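Missing here: one protein chain of the complex. Every other protein chain is in place.
The letters A, B and C name the chains in turn, as written, and every chain counts its residues from 1.
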Amino acid sequence: MTEILPAGIGGLTFALDDVSTSFIALFAFVWILSGVYAWFTVPTGDRARLFVYYLPAAIGGIAVAAAADAVSFYLCFALMAIPIWGLIAHPRTHASRRAAAIYLTLTAVSEALLLAALVLMATEADGLALTALRSAVGGTPTAGYVTTLLLLSLGLKIGTLPASGILPVMYAHGPSGAAAALAGASTKVGALALVRLLPAGVMPEGWTSAVMVIGCATAFGAAVLGVLTTTPRAVLGYSSASQMGLVLVAAAASLSTPEAIGLAHGAVVAFSLHHGLAKGALMLGDDVVARLSGRARTVALAALAVPAISLVGVPLSSGFVAKYALKDAVHALHGPVPEAVYALIPFTAIGTAALMIRFYLLVRRRPQQPATPARTPTVLWAVMLTVSVVAVWIWPAQWNTHAIESAFDVGSMWSAIWPALTAIAGAYILRFAPARVRRLAGSVPPGDVLHTAARWVRGLDGLLGASRRSTRESSKDGRRRMRDLLMSTERRLVAWTAATTLFVALAILLILLSTR
Amino acid sequence: MNHYLVYGLGGALIFSIGVYGMLARPHLLHKVVAANLMGSGVFLILIGLGNRVQGRPDPVPQAMVLTGIVVTVALTALGLAIVKRYYTVTGLTTLDDDPPETDA
Amino acid sequence: MSIAHHLPALLVVTPLAGAALTFVTERRRDPVVAVLTGLTILGLSIGLVIRVLAAGPFRYEIGSWGAPVGIDLVADGASALFVLLSAVVGLAVTVYATDYFRGSRASVCGHGMFWTLWLFMWTSLNALFLTGDIFNVYVCLELVGISAVALVTLNGGSQALRAGARYLFSSMLAAMTYLLGVAIVYSATGSLDMGILRSTLVSDPAAATGLSLMVAALLLKTALVPAHFWLPSAHGSAPSPVSAALSALVVKGSYFAILRLMISVAPPGFLPGVDIVLGVLGATAIIWGSLQALAQTRIKQLVAYSTVAQIGYLFIVFPLARAGTDVFLLALGGALFHAITHALAKSGFFLAAGSLASRFGYERIDEMAGAARSAPVLVMTLALAGVTMMGLPPSGGFAAKWMLVSAALAAGQWWWALVLVTGGLLAAAYMFRLLGVLLRDSPAALNPPSGAIRTEWVPLSLAAGAALLVLASPLVTELVNTSVLVLGQGVTP
Partner (left out) sequence: MIAWLPVLVPAGAGIATLLLGEQRSRPRNVVNLGAAVASSAIVLLMARAAYTGGAEAASRIAIVPGFTLGVSGDLLGLLFSAVATVLWGVTLVYAIGYMEHARDRARFFGFFAWCIAAANGVALAEDPLSLFIFYEILTLTTYPLVVHSGTPEALAAGRKYLYYALGGGAALLVGMAWLAIIAGSTPFAPGGALDAVSGRTTELRVIFGLMVAGFGVKAAIMPLHGWLPGAMVAPAPVSSLLHAVAVVKAGVFGIVRLVNELYGPALSTSLGVATPLAVAAAVTIVVASVIALRQDDLKKRLAYSTVAQLSYITLGTALCTPLAAAGAVAHLAHHAVMKITMFFTAGSLAETLHVKKVSEISGVARRMPVTMASFAVAAFALAGIPPLAGFASKWLLGAGASEGGSVWALLVYVSSGALAIGYMFPILMASIRPGEFPEAAGPESDRRMMWPIVVVAALTIAFGVTAGLPGSPAHWALTAIAPSFGGWTP
């Protein structure tokens, strides 16, 4: 029983298996590359202040993949999540500080829920090792609690629908290098947690369909919000949220059907690797384009299209492989909801395509910044781009399922292209739409619902303070009035005639009582 | 209705007049007189209701009355001295009823 | 008939002799005589306690006349305890007074009359605790009253005189009522001795009326709430050694007489009739006295009203008699314990407050801000005495409150426990209000102590005694159990 007791430093264990090697590769690559990029792009004065937060986040972000027991997983998870506060608040503008405050609150909540889930699993499993945790929960009443807690906690991390505003908030303010790291790596930790901790194959049937529905809703909802938002990075934030919705769908597949676990986890990992690299490339690209001018800028714009297309899922791209793995995982399930979701998956591609077009237009429309310092680390961006394209071929075969050979059969080719075409057609039509509709395009501020919630909380806080002050004054003069009343009654009571009459009355009363 | 009961009731009457005097009369001298009245009333009761031992009169009530008189005289002397001193110091002859010291 | 047998008489005669001596010798040597007398009385009272513990309660016939005709002194556990208490407090007051009336305050001491009056009062107190005859109680009560009134009016100011007059007239009223009661009881039973009365008194209306009148008179002397009107002004305006003695001993004397009457003399039917009234009046005294103390602005008034409140505790005992003897025993022990600790603490408090007032020359509480820094010993005494009056551990007051609360709960009458606990909280309120002012960090440089009183250790030792009494509790409970009040049956000659 004492091993349930966290054994301090001695208890932290790390181990590597197939899932963690892939994630470590992704996280290490993204964190290090973005770090170098940030080193070059951030002015030297701010560099120290940035890396005070960047380094612990990077260490946590990379180590979390290898954590093998609940305590070390929670430590690395916290080590990565909390310093991100500093990255977001780095520009020290009022908006960034407020966004960082929102992020810190949501992270604190997600940390708390994760801890609760870990403790529940640890008591059930009578031990701390991650592998033991997941299997022990199966079939027990706490499985329901654990799954809800995990989905809530990780939902906040990967931007599931009600909280999908958190990703644009995270990406909008930090320096571009840091934002790329966040986009590429930190959101994927949620996916890692889904694979590591979510009870697989033991949940009742209803859970899978419910989570799938949430995943789909996020995929479509985030896409709609993304199209309507204002800045390129916010669009990328919403696109991450919608892609993570698909990851959630993939994870849901593993919940209640044991046979689908392998496929589902494969899909999650594939999706994470693909999305991490593509989103990182896009984020860096956005900054590179902003820095370049003239002919170099047009070349960069063209290059930017590559990760965008891969996201949409064009054949031979990592997006295509990931989407295919997702389809296989969902297809393996039976029942009305999985079939419907399976049918919907291609339509999510339209959403992503629309987001990419919106992103593209915003980047192009953004005015050229004045001449920035000479050496812009485009070479780093080039490396990120090539890796994001080539990765699909070099990552371990088990994540590809049978994606490669099916790339060339016409049916799957067509199912990958038509969504992109419809999106382009839609965008073209919308250009001529009435002004009122077009104005709608800029209506959603990044992090939409969270800002309103934050304002509401501040209002309540002001109200509470005012009410406490008023009660203090009224009690003071109440005391004074009571004192005067006391003194005057005493003066009357002590007067001679009154007192002596009272005494006589007392004597008579005693006589009456005793002779009764 | 034997005769000694008259003394008892008479004593009680005088006692109650004395009590009324003590309570109601504001003038301090009246209070001293009232105290003596109460004393006499009690002594009458003591003698009147004393224990009847056939033939020989019971000595105890007599002793009590004597001591009572002595004590009452002592009280009256002290009372008069204080009233006189109080009059010379403050010129008041009554206890103005609001105790001055518990001011707000 | 060893010397020990004559102890009760000696305890009355010694202070009387001391009083006479101080009257005769000139003023300079009075304090020495008084202190010597005090020491002898202390020795005698310790002897009495030892004798009572060894041989149990005993009766002493003055002039060996015997009960029906003569007056007997009864020395049992409770009376020995109170005689010892008055010896201790008396000695402390005497030693303190030797320094208090020196220098500028010599005139206040009524050119030497203080010593005679004080020793005279001590005599009558000892007699009151020891007497076994209800008429003798009347005589002792009046002697105490007269000397107390004289002591109150010592400093001759208009306030003292008015207080003295009120005190005198109220004690006259009480005296006459008590005498009426004695007359009626004598006419009903034909006897004055408590021992005989216990057996002969039967619960007929005449005896009950007599007893009620006597008890009512004693309530006025003990200043239970409706009849407390004379106490605040009297204790407030007397010189502090006098007010210490008044608060600690005089009110306890008449309470002791009530205990004697209600428990060893009254016929069975009498107590159950009046106990509820006494309990309710006691509870009102606690609440009303404490609230008044909270509202006072002068330190002596505060302490006087605190006495009014603390007296209320003593009357909570009577309703608990309904719940059987062992519960009543515990309650009675608690009440006596409370009387003793209150006497010690209150006298310590009054003496310390007196020193503070005379040292810094002010009476009002808010003028005393910051006194803690310049008179730490005095403030420590006030704190210790305050802790005892609040009934907080580790003080003796706590032990008393514990016994009373346990008795109330054991008797199933939990509301008395509630009143006791609220009383403790209210006592804390007015005590810490005072302490808060004393501890205040006032910038005003306190004027150098004018008449520093050398005997400041006396109040500290009294308050410390009250606090440490908790360790002496086995002795006290032993004495209480041997008192005739409790044994209730005949007393060995």
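Convention: contacts are C-beta pairs under 8 Å (C-beta built on N, C-alpha and C of every residue); 3 or more make two chains touch, one makes a residue touch a chain.
In this text, all values refer to a predicted model and were calculated from it rather than measured experimentally.
Asks: Among the chains in view, which touch the chain not shown?
Replies: It touches the following shown chains in the full complex: A, C.
Asks: Consider the whole complex, including the chain that is not shown, and state which of A:V119, A:V224 or A:L509 touches that chain.
Replies: Candidates A:V119, A:V224 or A:L509; residue touching the omitted chain: A:V119.
Asks: Out of A:I24, A:I59, A:L104 or A:L361, which is the one that touches the chain we can't see?
Replies: The single option touching the absent chain is A:L104.
Asks: For chain C, which positions touch the chain that isn't shown here?
Replies: 330, 333, 370, 373, 376, 387, 390, 392-394, 398-399, 401-403, 405-406, 409-410, 414, 417-418, 421-422, 424-425, 428-429, 432-433, 436, 439-442, 470-471, 473-474, 477
Asks: List the residues of chain A that touch the chain left out of this view.
Replies: 1-12, 52, 71-72, 74-75, 78-79, 82, 85-86, 89, 104-105, 107-109, 111-113, 115-116, 119-120, 122-124, 142, 145, 461, 464-465
What we mean here is this: only the chains that are shown with their structure count from here on.
Asks: Find the geometric centre of each of chain A and chain B from their Cα atoms only, then give the gap between the two centres in Å, rounded to an integer.
Replies: 97
Asks: Just curious, how far off is chain C from chain A if you go by their C-alpha centres, in Å?
Replies: Result: the chain centres lie 78 Å from each other.
Asks: Name the residues of chain B that each touch 2 or more other chains.
Replies: In chain B, the residues touching two or more other chains are 19, 22, 95, 99, 102, 104.
Asks: Indicate the residues of chain C shared as contacts by at least two other chains.
Replies: 166, 169, 173, 232-233
Asks: Would you mind writing out the residues of chain C in touch with chain B in their complex?
Replies: Spelled out, the residues of chain C in touch with chain B are 69, 135, 138-139, 142, 145-146, 149-150, 153, 156-159, 161-162, 164-166, 168-169, 171-173, 175-176, 179-180, 182-184, 186-187, 190, 192, 232-233, 236-237, 296-298, 301.
Asks: Which part of chain A faces chain C closely enough to touch in the complex?
Replies: By the definition above, chain A touches chain C via 483, 486-487, 490, 493-496, 499-500, 502-503, 505-507, 509-511, 513-516.
Asks: Which part of chain B faces chain A closely enough to touch in the complex?
Replies: 19, 22-24, 95, 97-99, 102, 104
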